[in-house]
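Omission of a single protein chain aside, the complex is shown with its protein chains in their original locations.
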Amino acid sequence: MHIVVCIKQVPDSAQIRVHPVTNTIMRQGVPAIVNPYDLFALEEALRLKDQYGGRVTVLTMGPPMAEAALRKAISYGADDAVLVTDRVFAGSDTLATSYALASAISQINKDLPVDLVFTGKQTIDGDTAQVGPGVAKRLDMQLLTYVSKVRELDVEKKEIIVERRSEGGVQVLKTSIPSLITVLEGNNEMRFATMTNMFRASRYPVKIWNKETAGIEDVTKTGLKGSPTVVSKVFAPTPRAVKAEIIQCESDDPKELSVTLLAKMFTKYPKLEKEIAKRAA
Amino acid sequence: MAEKFDVIVVGAGPSGNAAALRLAESGLSVLQIERGESPGSKNVQGAILYSDALEKLIPDFRDDAPLERHIIEQRMWVLDDDSYIGSHYRSNAFNQAPYNRYTMIRSQFDKWFSERVQRAGALLICETTVSHLLLDGKRVIGVMTDRQGGEIYADAVILADGVNSLLAKKAGFHPELNPKDVALAVKEIHFMPQELIEQRFNVTGDEGVVIEMVGKITKGMMGTGFLYTNRESITIGVGCMLSDFKSQQITPYALLDQMKAHPSIKPLIEGGEMKEYTAHLIPEGGYNAVPDLYGDGWMIVGDAGMFVNAVHREGSNLAMTTGMYAADTLIELRAEGKAFSADNLKRYKTRLDESFVMKDLKKYKNMPDVFHTNPQFFNDYPEMLSKAARTMLTVDGVDKKSKEREIGRSFRQRRSLFGLVGDTFKLWRAFE
Partner (left out) sequence: MSETTEAKKPAGKKKFELDDRLKAYKGIWVFIEHERGSIHPVSLELLGEGRKLADHLGVELAGVVLGAPGDAVRSFCHEAFFHGADLCYLIEDPLLADYRNEPYTKGLTDLVNKYQPEILLLGATTLGRDLAGSVATTLKTGLTADCTELNVDLDARSLLATRPTFGGSLLCTIQTLNYRPQMATVRPRVMAMPDREVSRTGRILEDKLGMVESSIITKVLEFIPDEMQDKPQLPFADIIVSGGRGMKKPENFQLIWDLAKVLGAEVGATRPVVQSGWVDLERQVGQSGKTVRPKLYIAAGISGAIQHRVGMDASDVIIAVNNDPNAPIFDFAHYGIVGNAMTILPALTDAFRVHLATVRKAG
């Protein structure tokens, strides 16, 4: 069995700050991490490997430094890693990205047929959740999104049964492989890497593919040229014109502050008072 | 099959990197184990880079090392509650390349240094903690890590694991850290536009200023404050002996907040935006606190060996230098076909004794004790000096001789003649 897991290296968005003067994003010093949602996908793939045997290949499209993310994946137990990197990919939106990844997966498939492609639910920097579906479409694979559990997998019969999160419940779906699965977060926990795998990750020769080796047939479908969407403006959210009215009292007594707050608020918003009063205590 | 290396270096801070770089360059197989996510993630420093130590390891470091500003002016301030007396030294000599001191941001610097180390051939594994040393009797033969299958063997292990070195303690090489031998320092980095820094500190281009402060900002505790200019930010911080913090019940952050509000300091940081704050321990026990530094199959370098000269605020250069000496010792022995036994590793200590490292530490060995037991240096003297200066500088119709007499009288009143003489003697002892 061969599973390809698509991952992405992203800036740790929790640590991103906006430059107070130029209003641009301060990327400097913000650590790059593996997209946290991808780890759930990787762990799921590794569990299937534990159960059924086979190989797990991790794939990413990104700048040269994305290699570190692939090494991280190897340290957890992935067998192979491919970095698809080329200047022509710069400025890719999700459509162009899915094209590049799909081409790479087709190449990987030539060496060892791919049974499943796993991706995370979405990235924390783009959070569009579009690349997974895009890749599935291009590879003509069945798409199963928000999968919380793989119930059954029959590699010979080429069948898979999964639980998929849907509004108000769980859909149990059966489909054939190869298919692409986007894995829901929270249903597993990434294993602690063994020392052997840490060493392996340190020494592993990541396969670096450019547009030729990745099998890109039509360069105009990649990068800026292949991106229907363009970012026309980036800006900081406009600060609200009026800041909060801070309730202050002589005494600083919480009781007094509360009473003052309610008095002011309900005077200004009488409808609100009625709304709240309507509700059962 | 467990892995084996010639040398394992525990820690990827400046001392570990210095050792690993030297060892790897000489062709020995080196494994460096770092517990943080990446080199530098667990390290905190002011930070000043002393070129001399780094030049000996990477002569061309100026080509691509991430450096902030080169220092052309040093200010030393003695602060009272609302004033300071200071001396400034600025020299054009400091403005001639190659520059002697730079401000730096450790997270970037450590990352760069580590890249060099790996390029030289050392294997680096992060996010892994060495839980204890593997021993054969008294001989260290490797390390055990916190991961499954975590035994790794080596002919020598260099402990470069910092001020909190648990390994040395566990193996019995190192007693428990004494709070009076360790300072707790906190600092903040404030983002500040380049033009503002240049105007305010009277510098241009990449020039920088360093301000070292003592006095009432440490509320009678033994410690110092500092303010450094980086390219687009300033670093401001303060540190005092941990034992003092404990006995005075002041929190380090409260101390820093008060310092930032000082009328002479506040205007300097106006217009800045806080970017990050960190805290760390600094081993300041000095010469008397230095532990055993070597044994059969092991050596200690950097902060783990208490190699910090608190008087001159030198730590990172001592770290790099001791790391380098340790590596050179191993390289020599290996070339001579000798084992890494305690007897043979003695030359590491000898090297240290003959160098500025131990010589400087020895010179200031009484310093911690003297200042620790004499809070008047941090309280009374700053006040007295401030009053003296104010008296002399205020033009109010009193003649100068009377003013001097008045100052002398107030000094004697405050400290008594006996106290003044005693203080002078103590200072002399501390610095001799």
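Going by the order they are written in, the chains are A and B; count residues from 1 in each one.
Convention: a contact is a pair of C-beta atoms (placed from the backbone, for glycine too) under 8 Å apart; a residue touches a chain by one contact, two chains touch by 3 or more.
Predicted, not measured: the structure shown is a model, and the values here were computed from it.
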- prompt: Can you list the shown chains that the absent chain is in touch with?
  reply: A
Field: Selected from A:R87, A:R203 or A:K255 as touching the chain missing from the view
entry: A:K255
Task: Write down which of A:D50, A:D111, A:D154 or A:E275 is the residue touching the left-out chain.
output: A:E275
Task: Spell out, residue by residue, where the missing chain touches chain A.
output: 11, 13-14, 16-18, 24-25, 90-95, 98, 124-134, 136-138, 142-146, 161, 163, 165-176, 186, 224, 227-237, 239-240, 243-247, 252-255, 257-259, 261-262, 264-266, 269, 272-277, 279-281
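As a convention for this text, only the chains that are shown with their structure count from here on.
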Field: Between chain B and chain A, distance of the C-alpha-averaged centres to the nearest whole Å
entry: 41
Contacting residues of chain A [partner chain B, same complex]: 17, 19-21, 28-29, 31, 192-196, 198-199, 202-203
Field: Touching residues on chain B, where the partner in the complex is chain A
entry: 3, 37-38, 41, 105, 107-108, 123-125, 128, 145, 147-152, 191, 193, 273, 275
